[in-house]
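Notes for the one structure printed next.
Removed from the display is one protein chain of the complex; every other protein chain stays in position.
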Amino acid sequence: MPVIFIDNISYNVKAGKNLLEASLALGLDLPYFCWHPALGSVGACRQCAVKVFKDENDPQGRLVMSCMEEVKEGLRFSINDKTATAFREQVIEWLMTNHPHDCPVCDEGGSCHLQDMTVMTGHDYRRYRFKKRTYRNQYLGPLVHHEMNRCIQCYRCVRYYRDYAGGKDLDVFAAHNHVYFGRESDGVLESPFSGNLAEVCPTGVFTDKTLKEHYTRKWDLTMAPSVCQHCSVGCNTIAGERYGSLRCIQNRYNSEVNGYFLCDRGRYGYEFVNSENRVTKPLLRNRPIEAVSEQELNNHLQVTLSTGSLIGIGSPRASMESNFALRQLVGVDNFYQGISEDEAYLLRKIIGVLSSGTVHSASLKEIEQADAVLILGEDIWNTAPRMALSVLQTVRKMAAADATLQLKLPQWNDAAIKEFVQQEKGFLCNITLLNSPLDEVAASTLRMAPDDMARLGFAIVNQMDASQPAVDNPDDNLLYHAKSIAAVLQEAKRPVIISGVSVCNEGVINAAYNLAAFLTSSGKSAGLCYVVPECNSMGLAMMQAPSFDKAVRRIEETTDTTVILIENDLYRSIPSEEVEYFFKRCKNLIVLDSLFHRTTEKAQALIPVASFAEGDGTIVNYEGRAQRFYQVFMPSNPLIKETWRWLKELSLLRLQKSNGHNLHPDQLLAELETALPQFSGINQTAPAHNFSIHGERIPREPHRYSGRTAMLANQHVSEPKPLQDDDSPLSFTMEGYKGIPPSSAVPFFWAPGWNSVQAVTRYQEEPGGSLKGGDPGIKLFDLNGKQPTYFKEPPEAFHTRQEKWLLLPHYHVLGSGELSSYTRALQELSPAPYAILSANDAKRLALAGGANIRLSVAGKNYTLPVQLKKELPDGILLVTAGLLGADSMNWNSWIKVEKV
Amino acid sequence: MERPLTQHIDLRRPAFTLKEYEQAGGYAALKKAVKELTPKEVQQVVQDSNLKGRGGAGFNTGLKWSFVPMGDEARHPKYLIANADEMEPGTFKDRLLLEGNPHQLIEGMIIAAYAIQADISYIFLRWAYKKAAHLIRKALAEAYEAGYLGENILGSGWGLQMHLHTGVGRYMCGEETALLNALEGKRATPRSKPPFPQVSGLFGKPTVVNNVETFCCIPHIVSNGAEWFKGLSKSEDGGTKIYGVSGKVKRPGAWELPMGITMRELLEEHAGGMANGYQLRGVLPGGASTDFLTTEHMDIKLDFKSVAAAGSRLGTGTMIVMDDATCPVGFVHNLQHFFAQESCGWCTPCREGLPWVEKILLSIEKGEGREEDLDILSLHTKMLGPGNTYCALATGAMEPLQSALKYFREDFERHIHEKSCPWNGHEHR
Partner (left out) sequence: MLTQEEINAIDHEVKLLPHKKAAVIEALKIVQKERGWVSDASISEVAEYLDMSPAEVDSVATFYNLIFRKQVGRHVILLCDSISCYVMKYQEIYVALQQKLQIQFGETTTDQRFTLLPNACLGCCDHAPALMIDDDLYTDVTIEQLDELLKKYS
């Protein structure tokens, strides 16, 4: 560790860092704009200037940009030097010559990096006496608002959007002090990662448009650490509420998972919490007045629950606590996962291999550090978007590795690395059904049918080790690709294999495992990722309950079964014919959910439950990382409770006991650990409910929170007592512990002088590094050095069939997520249902693009417009899946298609 | 007096064809270099000749080349680029060389390319030089035809491609790293250094950029040796220099003269002194981004070191004369307008500072200036100083301003006090 001197004080710092990073890591205040820990340095804004001295006898020194200078043993520099501070103040004065003085009405006001830096440099009085430059703003779609006059030309937006996220439709235009950041013309931003602009932009040019619609100052939010509910990646978020409505989702840094960025589904998919579609009262069907009181509900349930048999249907989007509480209520033998047998089967395999200890499941950070990535089948751009953003970084970093080696360029020197790297890419092999935006950075892209993907996977392993199973009748093409991919993987030290269930193919799952297991056993630190459908699919599957199909078989045998179904719209994952059949067979259907949907319509008793924002829970992401989300606000409606809490109450009803004890998530998780040892450790994901620091709880409200005594003055004259949260160490006040809380319980980022999200640096070991105390999440799978058991049987090659097509789902990053699809802004961007055929097949059917086709699935007819894709392998029909109100189809079955 | 660079230049007749150029001894240096010298030896003779880059910064050319990685390990293709962007206001020396004798440039470039073992070379020519573009195209075709370009040049086994690239405006394209971006089809913003272009330049590959005049010296150095080249000069910098004078002098023009002649010789002998009725007030000795010199500097030597010692820079060696009928404030405003306009918009000080400076100067010129404006102007000359901005554009822009504030301060003050321009000549914008 080099020793450096900052203002004549010696510090040990990490080698390879730049002076700005080193200063920030030491907790020193040094302003900056164009640098960003995830984007690196370019030295454009000149805000981070410091004075470097040759040695202690050099009185003169030299002004340098701290973000562009590497730490060296013995290096001396000054932050407080007069010329340096004057220059930094001057930079702000320059930026302010054109910046509007609209802080009072600016969305960013109070959480603005520019404001912070202005105060930090001490610039206060204006000397510029000429007119300001003005720009026209653009319409950028329903998610991001544009206010160009506030721009300080730090170039971060384009560096993020274009260079980091691979977007093509945002750029910088014109020159000198007319530079303009936006689109070529008005229009919706195309990148599904556009929302990050609001956090990347240091001022109010790009802001969250959905927040704007129910705006509140960020310091006025009640906030809690949360976990995204919209796919299996499990990004960490901060959710903020005021006046009982959820106002926005912001990124919560976790270096292992999402780092600094979210996808738009995750950022904007929150509005369902505030939607009209919420279940707010218990309903008992077929009564003159269906909405009932809690007492009436209890009376009803007491009867229902005490007669006949009881089964429970869990949910891949409900928390561990809720699923487990259901299992406890109905009993182990009566608990079913609310998913199809096909899906459950694949998930069982995945759980099997991940818990075998023979492969390592990779975090996003590990994906980003890989030196070769093979994607086998999964369309991660649409099913695990944040993972796709990571893969973009992997490829970039791989290419940059050369520059850092050959030119000894530090990794943060983004500008220089880019110029060296040019169009070079690292190794990404993207094997999918359709073209994907990832192809652009892929060294090799292959479009094949799922069986052939599996065969290729097997063949690659066979190429690396001939004793591994070979595929039957491989064609030259397959062998060629197997050979060339094998060659790269063999060279790699940290290869990552990504696969998943969205192609509905067992062989693909097997092949991905064989690849990862083989690479691991040949001494590489290989990683394996299986993308699964929902935010807690992995956790639910780990409970090893039978699938929904088994529940159907079970209910066929009985006539007096009451079904309790939690947070699950079965129509989305099970063909409607089967769902209806099931509902007909059950005697009573009790549904607990937060939103109305087709399944809740069938409930005899419908119980309103908390959304993620109104309750606590734990979910397990694709890598087996258990993470806690906290209640953001207590709903004013006391009937809205967490599913697990309701279920506990139901069990008391059933046992005819009165409320015996107060229940906390920790207790449930402790019981879960005992009942199911595969979850051991899960209770460590978050501090216990009674955790405190020096007797103080962690405030959900920043100490700048305003209006506490006045915000409800129209309702009560006296200030209401703060709400009590007994389930977690977080309090609903602004008082409490002011230091840095445990990393899993950080409700917001703030540090003195740092009111914007940039304050996160103060919570990290070093800029861009892990959070102090380690990143949140407990991994439930671990490598244990066991020998792998390989899958032996590669599938046969895929053959097209006469007049029939293999039906597979096609997902959309914005549109396919269940909860997020109840959000207006995302609905606007979601496509209408359609089907995709290969161009060849379309010709066979004499179809033109846009023509309608009819298909009949599980007794139901669908008419869909068809799109033609050249790249899609023949014999496959893709249909959009997961869109609002869309039926589940018999995925992976062969069906007929007719021209309409 | 020897005038190696311009001896065959006569703008009244067409530029030399390849044949004429060869007859006058052209391409002999190339033959000598390729057949008798190793690349390192060529680098060495150029370094020994003390040829300093004629693009304005005055860095030893041979030394610059020596940073290019050589040998089998080196990454290819390597690039060599002639900077023929010449957009520095008041500069018109490269045009003379380009229109007068394009083969000389091409030969110099081929030798330089040989010295660094480049594979591909470009002439980055500014858009406005239509005639030069035409002549270069023709000369390139001839050189290819004669086997001086292409594969296996003169049987050496080494080959070189050379292309002409014409720009689409922007002064920034002359800055060598911004030029690389322009050649890559990007916005001409500068690049960070290090890494230097010699290591990671065009398309990330080793690259050397030199000025046209620099290249034109090369054949002569290789033919006649380092000592001869140094002997041409009246100072420690080697060779001759194309000096030029514009403004209200009797005979504006450009001349090749020994490096290190005095300003007096240049202005009085070659430019014929001031035009009738005008007095000299100041000169920018080497283009728009150099500090003013005044009558007190008439006897300084025009070489890199002496001009620097007098508080300015030799720059491009083409001087702009400011006479007594020209308002210094208007003059400086004109320059700052140019620089603000040509700022690429990448770094804050230049992008935001120059327009402020320009606005202040215009308001002073219009008689709307205020006392404190002069402080803000001085402040900018410091704040936009070397190292504070990303590239040298803004720093260069401050040179005429800071020296104007020094030498012509009363003129600025008169504008402010009298609330009008004593020359009454502000620009019609």
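The chains carry the letters A and B, assigned in the order they are written, with residues numbered from 1 in each.
What we mean here is this: contacts are C-beta pairs under 8 Å (C-beta built on N, C-alpha and C of every residue); 3 or more make two chains touch, one makes a residue touch a chain.
Remember, predicted model here, so these are calculated numbers, not experimental data.
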- Which listed residue, B:D323, B:E352, B:D373 or B:E399, touches the chain dropped from view? B:D323
- Query: Looking at the whole complex, which of B:K248, B:H297, B:R313 or B:K359 touches the chain that is not displayed?
  - Reply: B:K248
- Which one touches the absent chain: B:H8, B:R95 or B:R313? B:R95
- For the chain that's not shown, point to the residue among A:L20, A:L95 or A:L170 touching it. A:L170
- Where B:W65, B:Y129, B:F215 or B:F408 are the choices, the one touching the absent chain is B:Y129
- Task: Since one chain isn't shown, list which residues of chain A touch it in the complete complex.
- Result: 168-175, 183-185, 422-423
- Note on the structure: Interface residues of chain B toward the undisplayed chain are 86-92, 94-95, 126-131, 161, 163, 166-171, 182-188, 203, 244-248, 252-254, 284, 288, 318, 320-323, 326, 330-331, 334-335, 337-338, 341-342, 344, 425, 427-429
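One rule holds in what follows: only the chains that are shown with their structure count from here on.
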- Rounded to the nearest Å, the gap between Cα centres of chain A and chain B is 54
- Message: Show me the residue ranges of chain B that touch chain A in the complex, using the header's touch definition.
- Response: 75, 170, 180, 187, 191-192, 194-195, 199-200, 203-204, 340-349, 351-356, 359, 363, 372, 376, 379, 383, 387-390
- Message: Per the contact definition, I'd like the list of chain A residues that touch chain B in the complex.
- Response: 42-47, 49, 62-64, 68, 86-87, 90-91, 94-95, 97-98, 127-128, 130, 152-153, 155, 172, 174-179, 403, 406-407, 409, 413, 415-416, 419-422, 424
